[in-house]
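Heads up: the structure comes next, in structure tokens.
Certain chains of the assembly are absent from this excerpt, and the rest are unmoved.
Labels run A and B following the written order; every chain starts at residue 1.
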Amino acid sequence: MSRLETPHLILGGARSGKSTYAEALVMSMPPPHRYVATAQILDDEMARRVREHQKRRGATWRTIECPIHLADLLRQLDSEPAPILVDCLTLWYSNLVLSLEEGAIRAQVASVCDVLHSARSPLLLVSNEVGCGIVPDNALARFYRDLAGWANQRIAQACRAVTYVIAGIPVPLKPR
Amino acid sequence: MSRLETPHLILGGARSGKSTYAEALVMSMPPPHRYVATAQILDDEMARRVREHQKRRGATWRTIECPIHLADLLRQLDSEPAPILVDCLTLWYSNLVLSLEEGAIRAQVASVCDVLHSARSPLLLVSNEVGCGIVPDNALARFYRDLAGWANQRIAQACRAVTYVIAGIPVPLKPR
């Protein structure tokens, strides 16, 4: 496959190198490079993480914050065909879980899948694998984990390429 | 490999699509389709999960509940050669941990491996990867995690096919 086939879902554990890999793919395409940040900066730890990520990316990037209405933003950005990196879906799922009820969350994910099917811009999406530990002992964490697993499946199905990153090494899952 | 080679262990994280994949493999074979449910319905959340799974499967399925004595049940079902899906081993490991001491648990797992070596019926088994998070801070969870890892290794060794499912995408591990 061409490594530039999109939409492209890049999955991996925490600090697996998935964002770095996704950024390198985007930067191999001509600018402008649009970075859609789903993080809501609620504390110092998160602020520090965001600054580290921004420092790593360079001046060719434009950052747009989007905690909730991702499908709407992607449709709007797609009026100018140029690469878009969404980093990351798992924080977006978190924001959805804290703001909406289950039906509305699933509708948001379905809307993003619709955009993935129709977008002209190269779309890259980063997401975490969160389901390979022990069953969490609180109900909200279990709900979140189930939702993230379900949503990752839906997004993977709507993407033409899926890559799993382990210790910085990209493993292509789709196409194989 | 033939995707119908069995016994077949289907591994994956929570909501990775492993059950859906296993059910599709079973349904590509002629009925009857036997579903061995290891879940013990102890609360509403579990009851809801079981109902969702049953709804997804169709009328060709017969469900047999089996929280503990899995090897005995599989031997009995094998008198009629037809596909059997065990979903899931991780809940079975949980039930064993809550009911038996370590030696007896390991003997139960060894008995299931014996059945895997001798069964005439196509056997498919679903299990979770639970060892890729942070070390749990309570001793029972660590004991469970170690046991699940050890048992998954034993079952994988006794199976002719092993598949890892990530975000709905099956990755064949054995044979490769």
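To be clear about the criterion, contacts are C-beta pairs under 8 Å (C-beta built on N, C-alpha and C of every residue); 3 or more make two chains touch, one makes a residue touch a chain.
Values in this document were obtained by computation on a predicted structure and should not be read as measured data.
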Complete complex - number of sequence copies, 2 represented: 3
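By our rule, only the chains that are shown with their structure count from here on.
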Cα superposition of subunit A on its sequence copy subunit B - rotation in ° rounded to nearest 5: 120
Mean-CA-position distance for subunit B and subunit A (Å): 31
Of all residues in subunit A, those that touch subunit B in their complex: 9, 11, 13, 129-135, 139, 142, 145-150, 152-153, 155-157, 162, 164, 173-174
Subunit B residues within the subunit A interface of the complex: 12-17, 45, 128-134, 136, 141, 144-145, 166-169, 171
